[in-house]
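Here it is, the structure, as structure tokens.
Missing here is one protein chain; the remaining ones are kept as they sit in the complex.
Every chain is named by a letter (A, B and C) in the order it is written, and numbering of its residues begins at 1.
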Amino acid sequence: MPTLSFSDATLEAMREEMRRDPTVFLMGEDIAKQGGIFGQFKGLPQEFGFDRVRDTPISEAALVGAGVGAALTGCRPVVDMHFADFITCAMDEVVNQAAKLRYMFGEQCVVPMTLRAPDGITKSAGSQHSQALESWFVHTPGLEVVVPADAEDAKGLLKAAIRSDNPTLYFEHKALFPQRGPVPDGDDFVVPIGKAKTMREGSDVAILTYGITVGRAMEAAALLEADGIDATVVNLRSVWPLDYDAIADAAARTHRVVVAHEAVRVGGVGAEIAAWIGEHCFDDLDAPVARLGAAHVPVPFAPVLQEAMYPKAPMIADAARRLARREL
Amino acid sequence: MPTLSFSDATLEAMREEMRRDPTVFLMGEDIAKQGGIFGQFKGLPQEFGFDRVRDTPISEAALVGAGVGAALTGCRPVVDMHFADFITCAMDEVVNQAAKLRYMFGEQCVVPMTLRAPDGITKSAGSQHSQALESWFVHTPGLEVVVPADAEDAKGLLKAAIRSDNPTLYFEHKALFPQRGPVPDGDDFVVPIGKAKTMREGSDVAILTYGITVGRAMEAAALLEADGIDATVVNLRSVWPLDYDAIADAAARTHRVVVAHEAVRVGGVGAEIAAWIGEHCFDDLDAPVARLGAAHVPVPFAPVLQEAMYPKAPMIADAARRLARREL
Amino acid sequence: MTDVLTPPPSRARRELGIALLRTMIRIRVLEEGIEKHFLAGEIPGFAHLSIGQEAVAAGTCANLRADDSIASTHRGHGHTLAKGTPMRAMVAELFARATGVCKGKGGSMHIADFSVGMLGANGVVAGGFGLVAGAALSAQQRKTDQVAVCFFGDGATNRGPFHENLNLCAVWNLPAIFVLENNKYASTTSTAETMKIADVAVRADGYGIPAVVVDGFDAFAVYDALGAAVARARSGGGPTFVECKTYRARGHFIGDPERYRQKAEVEDVMSASDPIVRLQATLGEALSPDDFERIWREARAEFDDAVAFARSSPSPEKSEAFFGAYAGDRDASDAVHRIEERERAAFLPFAPELGSGSHGGAH
Partner (left out) sequence: MTDVLTPPPSRARRELGIALLRTMIRIRVLEEGIEKHFLAGEIPGFAHLSIGQEAVAAGTCANLRADDSIASTHRGHGHTLAKGTPMRAMVAELFARATGVCKGKGGSMHIADFSVGMLGANGVVAGGFGLVAGAALSAQQRKTDQVAVCFFGDGATNRGPFHENLNLCAVWNLPAIFVLENNKYASTTSTAETMKIADVAVRADGYGIPAVVVDGFDAFAVYDALGAAVARARSGGGPTFVECKTYRARGHFIGDPERYRQKAEVEDVMSASDPIVRLQATLGEALSPDDFERIWREARAEFDDAVAFARSSPSPEKSEAFFGAYAGDRDASDAVHRIEERERAAFLPFAPELGSGSHGGAH
């Protein structure tokens, strides 16, 4: 299997889908001439032209609004949000238009729009350029929300998002773009939306996570192994639809569950998952479900502060250890 | 104690706070000449002038942005969002500005702004005028979020919101405005943000809820009483800060908990509460925490559909009954 | 034959005038009927009437093909009817029936008809700008000669999406046409309170979009302005801004106390400018009193039939509430179906008043 960077994996997905379907086009700030702030669009305008890969004015509300309008009328637009934080500048378009039109209009239309949203904490970008906002959209019926963890997910989930007839938010962590990993090639490789992937099987504790935190959970699992604790790591891949079967299965097999993400813990996707496990796997649990997420503060600028406020491998391992030792 | 409508209780709160503090002012669409679409601003411009009670253009982003700017510079603005659904039109201003400035700027400033947001399902207002969005803001550090359940809360929480030095979202359910209830009078009556109120004590099951669902939970408690099931009903009043002490206490005393709200169940505030109970009250629970909320769809127009998709008294009672009978 | 190939303008004009008049009268009859049935409690939700503004909807849509798109507003009955949606489908929708054009899920404020390119009324003021920019962008991407028209009010021009989308359409030279119905009020606020300009059209200069201001009570004037704008857009000439000076003869919504204006103001405007009276006068003897009466009779008959159809139509099945948010949510082989099915299963058991969780399902 060829190895690609996460960024190139998204490029390959774009290329394949744009070749496959002439109605797929791409718009965003600084994506065409520059190739995107993370190089994730390099070469696309050269192959597909500057009409299908458009640099835009700084007009997020218009980009998403126009994305919805184009999706309603026969296109499959991909809109780059530049930073996920700027979805807030187009929130009505995402929540009151994209998510609701199909239902409100009695299924007369589909809204096959993809929003690419680079997110997450890295390099002291500060409070307004570091958020992970997926939880809002899980709470918004009508949207699909996917969060790739590695290069394989990056390609397969992006292709699935573009092919989906539902408006799909694709949250790609800024720190993942340079990371390399194996990626199945071929047009047909798609990661199905709504299905989780078990990255590692272990019987003592299950770590349920997604996005960049999957890698941190795998590191944690290695630390745990050294202590003789055998951990399952589940990469959810989609946070809506959620793969509740995979979640229930992991809970049933390990009886101890850690849910972890980089987004703020309070009101995060982990709350939905932990609450659901509590409802549906009550008798399976030997210990409380431990939820890990960012502290309840904006993301600070100073590196020492930034690194102190979200879960990394040692924190995940520590939580799993306490569960395994029934210290929770 | 005098009896007031919920709407008049908010009026009394505005009047008292505007008399008390000349920096309190009010802006929103159709609030001054008309007195607000629910009559909740009637008479205020006559007493305080059209400078302190302003009709505005349809410019939600500017209203909230200007609210933040005024709050940073010595005023206590109250901004009416017309319908909570339109917070989406000012989401950057709420999330990236109001919520973050104090932290980002190293506590140089406070943001004493109140957003009034009439929300909820009523009268076939349809998908774009019926949402309950509080969960997004619980997930957004830097904000306070309060949800009055009755006329007493309406007055006391609005006064507390206006006096708070933090940006506070005040979600008032459209269907509550005409409802009457006793309201302590006097300037000093304030409902403290972050403290829940136990509406009813019962040992068999606890119903944790807020806003309009408190009344539905009280109806449910009456139905349960007929079956010999004795229910506690907790009105959370604030969803951030949450009164976790009251939550833990209710769980410890009843061992069976229902969490209910009108907002979409998936990813709702109920998920945070149920997850938290699972973490902190694991050994207290005799049954899973049952979560009730709106179905995972936009709010439909047809009355028969609208009435079918959110929790009301019979649904709450049924969930509590199953818990009491250990059928969950 | 020859006169069919090259009809004398006067005659073509007359036929056009009669067609416009018929559309306007159908809108008037529809909305007076909506008002009556709303007050009678047969129509739930909110309803906003465009009585007084019919010439804009009629004059605009007469220039459009079924495959052209329009985006409408909360005040969209006229646009919808003029674009070609049958009254039956509209009235059934407003009556919240399963036979409505949106299956009873949209209602007046969210009515749409994709079969005629009507992308929807919108409960969000200025919600249509993005949809139209996108429909125009879609036409450009797909290399068709379709155009997209956005109807919007004066109040909507104070929202950010107006600004962003007009600029985007200008920069990309999109086949979009912006039809402003300046009816002097946004709910309770007059334009004098919310902007310091006489003609909103000056804002188009800020985007480099050509603008015209027309008498919105004059159906021919609207028709001609849109004719030019549509021709420009179809031939790759880019967007046009058309400001139609008009007036809302009814309250902002049915039941509006109208504290913000005098009754006399309304009467003065309508007695001077009722667009139907205007057009009838313009047509003069080209239209006999009998023909004029027949148009009204036919419109009333059409509306009565639509009401009968709506009344005899069923309400949606309760279980329909749980379907339609997602493509795939009726398809058992789809992941979306699986999770939404699970959501229903989690919801319904607690709703005894809805019966068992088993009802509904794919159908």
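Heads up, the rule we're going with is that a contact is a pair of C-beta atoms (placed from the backbone, for glycine too) under 8 Å apart; a residue touches a chain by one contact, two chains touch by 3 or more.
Since this is a predicted model, take the numbers as computed values, not measurements.
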item	value
Omitted chain's touching partners, listed by label	A, B, C
Contact partner of the left-out chain, one of C:A62, C:V202 or C:A228	C:V202
Contact with the hidden chain (one of B:L4, B:A61 or B:A84)	B:A61
Missing-chain contacts mapped onto chain C	158-164, 167, 170-171, 193-197, 202-203, 205-208
In chain B, positions touching the absent partner	23, 25, 51-52, 54, 56-57, 59-75, 77, 92-93, 96-97, 99, 101-110, 141-142, 144, 164-166, 192-195, 238, 240-242, 244
Chain not shown, touching residues in chain A	29-30, 33-34, 55-61, 85-86, 89, 123-129, 265-266, 290, 292, 295-298, 300-306, 308-309, 311-312, 314-316, 318-319
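Simple rule for what comes next: only the chains that are shown with their structure count from here on.
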item	value
Chain whose mean Cα position lies farthest from chain C	A
Centre-to-centre distance between chain C and chain B (centres being mean Cα positions), rounded to whole Å	35
Averaged-CA centre spacing for the pair chain B and chain A, given as whole angstrom	30
Centre distance in Å when chain A and chain C are each reduced to the mean of their C-alpha atoms	38
Junction residues of chain B - those touching two or more other chains	85-86, 89, 126-128, 266, 290, 295-298, 300-301
Residue numbers of chain C (touch at least two other chains)	102, 104-106, 110, 122-124, 127, 160, 324-325, 340
